[in-house]
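A protein chain is absent from this complex, but the other protein chains hold their places.
A and B label the chains in the order they appear, each numbered from 1.
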Amino acid sequence: MLACVPVRARAEAGEPPRAPILRARLNSDLVSSDPGTRRDENTDGVLLHIVEGLVGSREDGSVGPMLASRWSISPDGRVYTFALRPEVVFHNGAPLTAAEVVWSLQRYLKPETRWRCLEVFGSHGIARVLAVKATDAHTVEVTLDRAAPMFLTTLARADCGATAILHPDSVRADGSWIAPIGTGPFQLGEWRHNQFVQLKRFPRYAALPGPRDGNIGGKHALVDELRFLVIPDTSAARAALVRGSLDVIDNLYPAELMGIRGRQDLQFQSVPILDCYTLLMQTRDPVLRDVRIRTAIALTIDATALTKAITRGTGTANNSPIPAASPFHRAAEAQLRTVDVEKARQILKASGYDGRPIQLITSRRDPQMFDAAVVIQAMAARAGVNLQIDTLDWPAHLARYTTGDYQLMVESFSPRLDPTLSFGLFIGDKRQEPRKTWDTPRARELLDEATRTADPARRQTIFDQLSLDFLEEVPAVVLFNSARLSVVRAAVTGHQNWMSAQPRLWGVGLR
Amino acid sequence: MNPRLRHASLNAILGVSLVGALLLTIVIGLVWMPYDPIAIDLEHPLSPPAVQHWFGTDEFGRDVLSRSMLGARISVLLALATVALAITLGTAVGLLSGYLRGWTDRLLMTVTDTVLAFPGILLALGLIAVLGSSDSSIILALATAYTPSVVRVVRGTVLSIREREFIEASRSAGDSALGTMMRHVLPNILPPIVVLATSLFGWALLSESALSFLGVGVPPPAPTWGNMLSASRPYMDVASWLSIVPGLCIAGALLGVNLLGDALRDWLDPRRQS
Partner (left out) sequence: MLGYIFKRLLSTLPTLLLVSVGVFFLIRLIPGDPALVLLGEGADAASLAGVRADLGLDRPLPVQFLAWLEHAVRGDLGRSIVSGEPVSGLILEHFAVTAVVVLVAVTLATLIAVTAGLVAAWRQDSAIDIAVIGAATVVLALPSFWLGLLLLLLFGVKLGWLPFIGYVPFSESAVQAALFLVLPVVTLTITESGVLTRMMRASCLDVLQLDYVTHARAKGLSEATVLIRHVFPNAFAPTLTLVGLTLGHLLGGVAVIETVFTLPGLGRLMVDSVLSRDYPVVQGCLLFTAVVYVVVNLLVDLCYPIFDPRVTAR
């Protein structure tokens, strides 16, 4: 099938000709167009082409300036002063000033906005926001009730909507949502539910100088229109790609390459990301509360073989909550538990395990999660551990995870850019958050300290210690970090995934 | 020989052969299988049929032949249990409904029609989701979906024979309703029930495969032909034997059961040609 040859847009002086449209794929429709509220990964990914926050994430996951050109922190760590970039303009033509920043931040702090990260600034969070004010037209001052080194990292989080700065015309007079008027390289065009989301290039976008860097640097729109087509079925998406009615599929499981492997008219790319596939263990369970049984199970799991088989060689075996591609993944984190089935048998015998079935919950939603359960069950059986797999559909799985109602559960976590967030997936008070698996005072203290410390050396030491404790105490077994597989048509240029797994379609063009 | 009789016996022979092969596989599988059907071998995933593995291995290196043999046992047992439950329940309800008539009949038939109005797969899916994915919940779910058919057949048959003389005679001789039902009605409805049972067995086998194909059904790592088929889809281009073997097993088993059912029907009702 011949694809229509696009007519090149009239290039502005000095710029390369732009293609009229680039078509990417979403495997499910956006949940909402209001950043950081009702959301999932697809929603975050698309909206971050439209909106930007004061800060964002660099390619290596660290925090970098976005709408703020620089900032200063008071000596006691409580007051942040942001200098805004004067050249930034909203999609409706209004210039970015401190007034809009103050309005946006205050809006997020209101409970009725339902900002996903509100609880980070609540009673159990990192700090409370005491005041947000404009000290002049291009300076904003935020005052916290205590020092919080994680403040900027939180602002930059994709699942917080990057704490996007929006123009007040995004909402009605009564506060109800209309559409995002942001500052990004693209603006929201037509959103036809369950069919496509159309983004149009914003000609007056002021890109940060320099090459493409995370979701902050060098965000040049090389096409006039981005269209995200909603295609839930992978085989339909593959067919569309081959047929030429789709340009980019930027997230496939290894098993989904069927039929298109090795085609010359497609480019394939695999980039390790900061996600986490893990075997959670309920340490409150009468059987699993015994660390010997947990250790025995852990000793049977050959993470390397498991990873190679399940991810078809694209993933990285890892026993630490800090993902392998993270800059914080050093020698301590790279330690892999040595498989020892004989030792596992001995420990089991000593613990008095009687061979009774232990439930292992998984889901088919993610084929890698499902396969992991099958492999773990077989590996554990070698030492005599009797695991019974219970395959739940996604809502039931989520419910059981959230309430901690399981013995063993295979779970996959989406990318976290900071180790405190990665450890935070496991560490917590089970009475408040029953989904957390690691509930020892020492772990909670260490995590607290890491959250409060700004000194990078001290933080790394804490992370190393936590990683070692994690291997010892076995509240869970981390299995591997996967890679983001993307397939694009040969005519697509400049497509590059990065370890946060967020899609990036700026800097991507069509020949 | 009468050509019709020849065909009937051909059916019977073919049916018995296939079903016999199935039973033989299951019996052998109880004492011996080439490999442990659940043991994984991550060094040799997706290997094509060869001397070491007659039917090749799957994505975890598990032997497909052994899994097919265990799958036969699991699928057949599930189907048998489903049929037993559906027949028992359906006969009881159909008997009561057809013999007692009146309000009992109206009530039971409304409930039956309601269950019948649910698409079978969806009803089974919903029930399994509520009860959890285990062998017993699958049996219960499938039996619930098939009971209405049994009820209808039994009720229909009962309605047509309840007017006959020996029933009248029995009642006027003073037998209770239950006694009459048990002693006179039940033996006469056996032939259609037996025929229905063979069809039901085939449907149950097929439905269990369909449910496994859709992702609900017998939990892993236990193999059923249905979940083996379902798992083969991502690997169709590199390991087509994974898609062919389980399907052949299902088709073979169904064919045998259908042929046997046909022969049975011919034998029980010689006027009716198959």
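The rule is simple: contacts are C-beta pairs under 8 Å (C-beta built on N, C-alpha and C of every residue); 3 or more make two chains touch, one makes a residue touch a chain.
From a predicted model like this one, the values you see are computed outputs, not experimental measurements.
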item	value
Which residue of A:Val31, A:Ala179, A:Ala206 or A:Val271 touches the chain not shown here	A:Val31
Residue of B:Leu46, B:Ile161 or B:Leu206 touching the missing chain in the full complex	B:Leu206
Contacting the left-out chain in the complete assembly, out of B:Ser9, B:Gln52 or B:Ser240	B:Ser240
Sole residue of A:Glu119, A:Glu190 or A:Glu342 that reaches the chain not shown, by the stated touch rule	A:Glu119
Absent-chain interface as seen on chain B, which is shown	3-4, 7, 110-111, 113-114, 117-119, 121-122, 125-127, 129-130, 202, 206, 209-210, 213-214, 229, 232-233, 236-237, 240, 243-244, 246-247, 250-252, 254-255, 258-259, 262, 272-274
Contact footprint on chain A, counting only the chain that is left out	1, 29, 31, 38-40, 111, 114, 116, 118-119, 159, 193-195, 233, 235-240, 242-243, 245, 258-260, 393-396, 398-402, 435
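Everything below uses one rule, namely that only the chains that are shown with their structure count from here on.
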item	value
Mean-CA-position distance for chain B and chain A (Å)	46
Contact set on chain A toward chain B in their complex	255-256, 258-259, 261, 305-306, 308-309, 364, 367, 370-371, 373-375, 377-379, 381, 388-393, 396
Complex contact set, residues of chain B against chain A	38-40, 42, 45, 59-60, 129, 132-133, 215-216, 219-221, 233-238
